[in-house]
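A protein chain is absent from this complex, but the other protein chains hold their places.
In order of appearance the chains are A, B and C, and numbering begins at 1 in each one.
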Amino acid sequence: MAGNTIGQLFRVTTAGESHGPANVVIMDGVPAGIVLAIEDIQKDLDRRRPGQSKITSHRHEPDQAAILSGVFEGKTTGTPLAILIRNTDIRSGDYDEMKDKYRPGHADFTYDAKYGFHDYRGGGRASARETVTRVAAGAVAKKILLSLSPDIRIIGYVKQIGNIISDITDPATLSLEQVDSTIVRCPDSNAAEKMIALIEKIRSERDSIGGLAEIIIQGIPAGWGEPVFDKLNAELARALFSIPAVTGVEFGIGFGASIARGSEINDSFVSDKTGIKTVTNRHGGIQGGISTGMPVIIRCALKPPSSIPREQQTVTTSGQPASITVKGRHDPCLLPRFIPVAEAMIAIILADHGLRQRQARI
Amino acid sequence: MAGNTIGQLFRVTTAGESHGPANVVIMDGVPAGIVLAIEDIQKDLDRRRPGQSKITSHRHEPDQAAILSGVFEGKTTGTPLAILIRNTDIRSGDYDEMKDKYRPGHADFTYDAKYGFHDYRGGGRASARETVTRVAAGAVAKKILLSLSPDIRIIGYVKQIGNIISDITDPATLSLEQVDSTIVRCPDSNAAEKMIALIEKIRSERDSIGGLAEIIIQGIPAGWGEPVFDKLNAELARALFSIPAVTGVEFGIGFGASIARGSEINDSFVSDKTGIKTVTNRHGGIQGGISTGMPVIIRCALKPPSSIPREQQTVTTSGQPASITVKGRHDPCLLPRFIPVAEAMIAIILADHGLRQRQARI
Amino acid sequence: MAGNTIGQLFRVTTAGESHGPANVVIMDGVPAGIVLAIEDIQKDLDRRRPGQSKITSHRHEPDQAAILSGVFEGKTTGTPLAILIRNTDIRSGDYDEMKDKYRPGHADFTYDAKYGFHDYRGGGRASARETVTRVAAGAVAKKILLSLSPDIRIIGYVKQIGNIISDITDPATLSLEQVDSTIVRCPDSNAAEKMIALIEKIRSERDSIGGLAEIIIQGIPAGWGEPVFDKLNAELARALFSIPAVTGVEFGIGFGASIARGSEINDSFVSDKTGIKTVTNRHGGIQGGISTGMPVIIRCALKPPSSIPREQQTVTTSGQPASITVKGRHDPCLLPRFIPVAEAMIAIILADHGLRQRQARI
Partner (left out) sequence: MAGNTIGQLFRVTTAGESHGPANVVIMDGVPAGIVLAIEDIQKDLDRRRPGQSKITSHRHEPDQAAILSGVFEGKTTGTPLAILIRNTDIRSGDYDEMKDKYRPGHADFTYDAKYGFHDYRGGGRASARETVTRVAAGAVAKKILLSLSPDIRIIGYVKQIGNIISDITDPATLSLEQVDSTIVRCPDSNAAEKMIALIEKIRSERDSIGGLAEIIIQGIPAGWGEPVFDKLNAELARALFSIPAVTGVEFGIGFGASIARGSEINDSFVSDKTGIKTVTNRHGGIQGGISTGMPVIIRCALKPPSSIPREQQTVTTSGQPASITVKGRHDPCLLPRFIPVAEAMIAIILADHGLRQRQARI
């Protein structure tokens, strides 16, 4: 059974390859009555778009979205919402060398092992090109969330690239504008400058670099998440690990938990006129797989892009030793464009769980 | 929509609370013809059982499994396989104080926020008691895997508790016997001794402690995993985060990816008579969400159990300040009993994906 | 992928065979806060129970239900609700002759063709024994419906057995008591008497007989049903065809549609203080797969039970010609016990769709 659908009540099914005619997404379960315009989708696509700055891939895709169904007179109809994004800037010639070779670090080999063939055109479905539909769906998810719980805000930023670590004392106060004020999506302008310089240096060295993103979700009401298998953290982690290049995910104190004692990290409950909350937030906004109402804090590690324009050792599809120099227009660092994709995936999971929470009680 | 089913082709649905009459699991999609005996299940339950050593909870549950359906003359029939495990050692009196108070760090509050009531009997469904059915299902999953791909081995061990770090140079060579040779499930006997002493000290201080587990999966054929949303790493991470207390999950180089360069971590392909593999395994056995055939390396961080028998500040269910001292028979450290649960969840995901891979090609 | 789960939001998963230790059902997605007692379930099981009258199977099963989880202090908790019903009156000796022969008209052969083995103990999972869990789930479904839309009433009755047709002028006014006033569940007492006599005659002739049931659902609000694949009629039909022996299902004018003209059967809309309805109800309560608010009218045809205690020609499992006389305690006519099973399946579908309708709009 294939795995191109995510969500239970807000069901997102995507299709499309890097070098096919188009990418398309069908969202089933969008409730009727949500105000939605193409601009809502386009502005998120523009944040993900390749060629948006000097430190991203130079592929030029306008990524113009078209709504095919599910919206009538400016509102969602309750019927499936389909969005089409055509691929326009395709240079398959770049991929001739890969026709018979597996790129190191790339999914060429595993796709072949799985499906028995090798779609060498820009990685086919394994390319991060497919995340364009995730972002389109995420934009719709955000509109659902706006209706369900208008205080929800999902803000991600680049926390680290290589050894450069941003200094953000209170991530919970960050705005989208602050994050987008630098092309690397790091709101610490000093760190951002160094990150940009590092990425340019890495590209000039025909290499690539990894990094760390932190995402803060505010305003989730207490009670979202579905034990025991669809816990909110479990579902968020799955969604984030489904994004290419993610190698680690942690919530709250995360890997710091290993050395912690219960007496140090249990967050005490208090109550004020807005309700019950915790004094501290070491738990990171989720307990027992269900949101507590405190901000959810997530960190994701990303590996460097595997496609680098330098000679590497590999094998051909028939197992013969070979060397390969990967051409194509690749990002030297995925983090800046990862931020909108991660936010979109989180929005998809939250919209699904916000709808699911409407079923928890009679 | 509730979330008590995991898996697509091997579908595991569980039910049961800490202090109800029984826990039960229905597995749908077990192929017909698998040899299965109650002992296959019982021996895994015994590894998870409370009261198994001086460093675990002192609750005494025999955890005797009964197969209710789906097996005939020693083989699976293709019809749903149900397993029942009764709760026997219930001391609800321990929980009287919690009737009106939320335990800090526990899911009491979030369950109440979600469902509108407070099952104070040992945490109800939020208790790790429910993992007993996961282990039963995991035992069946292992039998499926044995039929699908007999070389698969899933071995977890305790890598770290507090500041004590085990020194395991080649985890890929560990055996179950080595892991189980110490009650803390750390095969480094020096570290194990210190870990046991630390846990006893922590318990005597009426506190609890976190830790880190590492799990190695060997023998998965290349090709398992379902892009783009049900990638193998995404599904494994979801399954692991669904286990109580997990705060972080990483694969391969994991969080170390942040500082890595592509040229350093791309694993080169080579070919020998057994097929194509990589020279190194920094990718951790999964590329593009699909297994490469190399060992899968996973690390999980667990927080300390929140239930500690010392006075903590909290609020009552009506929001009044209160203090609470959590009684009951709790583990001071979850790691030793986490290992069989994590292995079971991994087996469930792998069995599902092994079956799913049978559909990848015509 | 196996098929032992029905429903999307109210998810019912069943397990159990005719001659295994027990049947069990897990219901996931039962909203928290529904008042539920074991008696609610038991009274429906009693209506389905074998041995309830002289015209049913003589197997004696008390069918005592036990709630294993999901209910606390008399209310559902939102966590999975498991119900166990043990098999007690098992006479496997009755089935010795079937060990190596396929019973004509029975699923022995197809189960063997599918799963590669032959569970000769009373038909295993193919036996109508498994409907006991459907009825238990249906009882819970009715409680959900009572909370969602208290005016819903599901009343089925036996319309025809053999050539005896009941004369019910206004089925919409029938009560459960009227239906249950005769052991054949036909509220036309004249017809009922003849039906009972016919069934007794058929049994004495070591034969079996088919029949027709009509079910009326009143009080469904307009708007339930999920186009385009989960239309209310499509889901109801699927649920009814999943019950053993159903050979035909029709709604409203049903097969009479073949000779109808649009001008004759379009039901005109009118409006009164209770809302918009149709003057006539030839459409049978569903239009475009969505309930109109008018009564839903369904008719089901059932074939005679295949197990008859007379000699029939068949083959052995290895394909050799053989004769067989089916022993065991079988119903000579399924209709009386079909009624509570059909009502249960309808209740399950309606509960699911009632919950689903809560998602149609923001």
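Keep in mind that, in the parts below, a contact is a pair of C-beta atoms (placed from the backbone, for glycine too) under 8 Å apart; a residue touches a chain by one contact, two chains touch by 3 or more.
None of the values given here were measured: they were computed from a predicted structure.
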| item | value |
| --- | --- |
| Residue of C:65, C:308 or C:342 in touch with the missing chain, whole complex considered | C:308 |
| Candidate in contact with the missing chain, chosen from C:72, C:120, C:157 or C:251 | C:251 |
| Residues of chain C in contact with the chain not shown | 1-6, 8-9, 14, 102, 104-107, 109-111, 113-116, 125-126, 130, 160-163, 202, 207-212, 221-231, 233-235, 237-239, 241-242, 244, 246-263, 265-271, 275-276, 278, 283-284, 286-293, 301-308, 310, 312-315, 319-321, 356-357, 359-361 |
| Positions on chain B where the hidden chain makes contact | 1, 9, 29, 31-34, 76, 78-79, 144, 147-148, 227, 355, 358-362 |
| Contact set of chain A toward the excluded chain (per top definition) | 1-5, 8-9, 11, 13-17, 20-24, 26, 28-30, 32-33, 66-70, 72, 75, 77-82, 84, 114-117, 119, 121, 124-125 |
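Note that in this section only the chains that are shown with their structure count from here on.
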| item | value |
| --- | --- |
| Copy-to-copy rotation for chain A and chain B - C-alpha atoms, rounded to a multiple of 5° | 180 |
| Separation of chain B from chain C, taking each centre as the mean of its C-alpha atoms, in whole Å | 39 |
| Centroid distance [mean C-alpha coordinates] between chain C and chain A, Å | 46 |
| Contacts with two or more other chains, residues of chain B listed in rising order | 1-5, 8-9, 14, 114-116, 125 |
